[in-house]
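With one protein chain withheld, the remaining protein chains of the complex are depicted in position.
In order of appearance the chains are A and B, and numbering begins at 1 in each one.
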Amino acid sequence: MADATVQGSHLSKSFGQRSVIDDLSFEVAPGEVIGLLGKNGAGKTTLLELMLGFTPPTSGTVNVFGHPSQRLPGAVKSRVGFVPQQDELLDQLTVADQLRVIESFYSHWDGELIERLCREWNVNTAARIKDLSVGERQKLSILLAFGQRPHLLVLDEPVASLDPLARRQFLEQLVEISADGERAVIFSSHIVSDIERLANRIWILKNGRLDWQGDLDSLKDSIVRLHIRGAAEAVAGVEVPGAISLRREAGFATAVVRDWNPEVLQSFQGAHAVNVEVESLGLEEIFLELHR
Amino acid sequence: MSAIARLVYAYFTSTRLACVLSGGGILLFVVSLVVVFGMPQPEDMVVFASAGQLAFFLGSSNMPLMAGRLSQGLAARLLPQGRLKLLLSMMVTVALVALPVVLLTPFAVIAGTIKVGVAVDVARLAADPKLRSFVIDMTLVIYTSLCILAGWLYLAMWFVTSQRNSAGFSKALVIIVFLVLAPTQEINDPSSDAWTNLLQLGIAWIVFGTIFLAWPRLKNWRTRSWIPGLFPRAWAARSAGQEIDLMLGTHNPWMYIGALLVPVFLATRIGQFSPAVWLYMLTIFSAVNGAISGQAAERSRALWLRAGWSRSELFARVEASFTRHNSFVLGVLLVLMFGIGWYEGQPVAMLAAGLPLLILGTATSTYLGLMLTRGVRWPEALLALALMLTLMTLPLMLDARAPNVTAVVALEVILAIVAIVLRFVARSRWAAIDWTECRRPRDARLAPG
Partner (left out) sequence: MFVLKPQSGIPIYRQLLEQVRRMVASGQLAPGTELPSVRELAIQHAVNPMTVSKAYSLLEAEGLLERNRGRPMTVANRPKNAAQLSRRLQQVRPLLEQTVLAAKQLELSEADLLKAIREIWEE
């Protein structure tokens, strides 16, 4: 794609002997919202850091807006917003001062947007940062990334400390941001329900590799749970190709299948003389099944 | 450009206290300059102006911490030209903070001439070319010296405020020692002029600037395979069962002692010092040694949660841990004092006075640190300042031709009493310690040695 926002090619990263990211290739186009899922320690933060040039890859390349991530020019940096996992606020300052310091680095800061969000999100601009609660600090970190209206927004567990109301407000704002279809958002979160609402592509990082990299909709269609019922012998003899897991009891079996093709349902039922009910799974269930 | 201005403004106005210090300092400075012609004793003006200048400097004392935090952050790496602007903001701050002295020097000269009784004809004075060049030269020398001093002080403050453990204090120590050594060198060999200073400034900033700008790249090299092998993390917890020491940061006095020996060794190489100066340095070391107890309060919260001790028992154990750590260091300091004293043939009186002085230095600062259960507030800060000044004056008192032994002994007795009182206060505070009033434990994330 000519104008990919982020592009990675055979990206690998090891720390000493330990390999964290192994041969990843991916592309992010404008308008996409990518949900990055993975167990703790799977390498999500490392991947995001590689993308933004905080650390060099051991091998492979990653480009942002066409530039290698290690050498992003200032103009490109001003189009990227990042919300880190641990906030980087200056405790001594007031919220307003912190906003002004960060604002001074950017030529196109949307002051009205920030003002409106401060009101809607109940952020007290006169408060000292060291007196803020963890949730308020996180809200401020998010605001600092939104202010320059970035074309690439990268968020690393941005809502871990927010209450459900604050999370919903954040999601709504993220929806607004991605509504014009020109901005790309990549966010990693453990709160699967948020990703389910917002992402249209999912990356599942497992053991340093992208176990799944595709549309959320296709993911939900591809991984299903089959409930198989029939006579005991019939069920005992059933083999399910592409099954991630299979559990059998007398006359009843459950299998979770990857790359499910609905067209084989009829023939499968006929061939094995069983009744099959197909259950589609939510994202959290899918994640759990993939990591069993 | 506006980012740099905004950053510098933030450094001087970070907290309410900073605003007061910066603004008040400038105001005091300007007023004293204006009033000079009306004062009977014009040199008083210099005192007030200097106080104003000092306040102005203190107003910006958050700069190292803020700039450091910004430069360490991941988000800061994404700020367009972030590192460069941060570096420039630091340079501007240093240049700005030493600026009042540029105004002070000509006024001080005028005040001097007023005192001497020469007619006050400022216009004629200004027209005198010899006077003009003298004033300009002196101004430049003082300004550049002050820039150098400010730079080093900021660096020392950075080590102390950002790490707040023995490693951080050690690094700050090295700098403070150099700051102490450099002026004494100057006194022995006064050859500084504006150009030498500028050269020094230039080299220092170029080195610092290069390291600062290239730091991300340098850090990336460290994660490559072979370099970590050169710096094994072998200093980490080796002692078994000393969980208390681990959690308080006192498990490894040897690292601290090692860092101590470096400046001492350098000092022996550099030149001859009077015994008093040696004692002065060692006293500073002993005081800073005790100061690591300042973090004890907030670090002990986890200890208290895990063990079945009451707050008073906790205090006893914390005190024991710090005493153990500090006595190692104190022991080394005493050996140094006696060793250097024997080598240089120092008077017995000096050594006799020095022994209790070093012990008192550690004791008072340890208990002062333990007293900090509610963060650092005015009483504690003033007390620390007073203690430091006293500790620093004692060696200098001993340096006189006929030292006033009674005064020295009296002061030391007073210090001993102060140490006992501080211990009492610390113990009673710990009996009712409220951990939400200590600094936030999240800052401890910046810490472990």
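One rule holds for everything that comes next: a contact is a pair of C-beta atoms (placed from the backbone, for glycine too) under 8 Å apart; a residue touches a chain by one contact, two chains touch by 3 or more.
Computed from a predicted model, the values in this text were never measured in an experiment.
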| item | value |
| --- | --- |
| Among shown chains, those touching the left-out chain | A |
| Contacting the left-out chain in the complete assembly, out of A:39, A:168, A:272 or A:291 | A:168 |
| Chain not shown: contacting residue from A:75, A:179 or A:232 | A:179 |
| Residue of A:96, A:127, A:264 or A:281 touching the missing chain in the full complex | A:281 |
| Touching residues on chain A - with respect to the absent chain | 31-33, 168, 171-172, 175-176, 178-179, 181, 193, 196-200, 216-217, 220-221, 224, 229, 275, 277, 279-285 |
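Note that in this section only the chains that are shown with their structure count from here on.
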| item | value |
| --- | --- |
| Gap in Å, rounded to a whole number, between the CA centres of chain B and chain A | 46 |
| In the complex with chain A, residue positions of chain B that touch it | 2-3, 5-7, 10, 13-15, 18, 62, 65-66, 69-70, 72-82, 85, 216, 220, 223, 225, 228, 440, 445 |
| Residues of chain A defined as touching chain B within the complex | 15-17, 49, 52-56, 72, 74-75, 77-78, 80-84, 86, 88, 90, 92-93, 97, 100-106, 128, 130, 141, 144-145 |
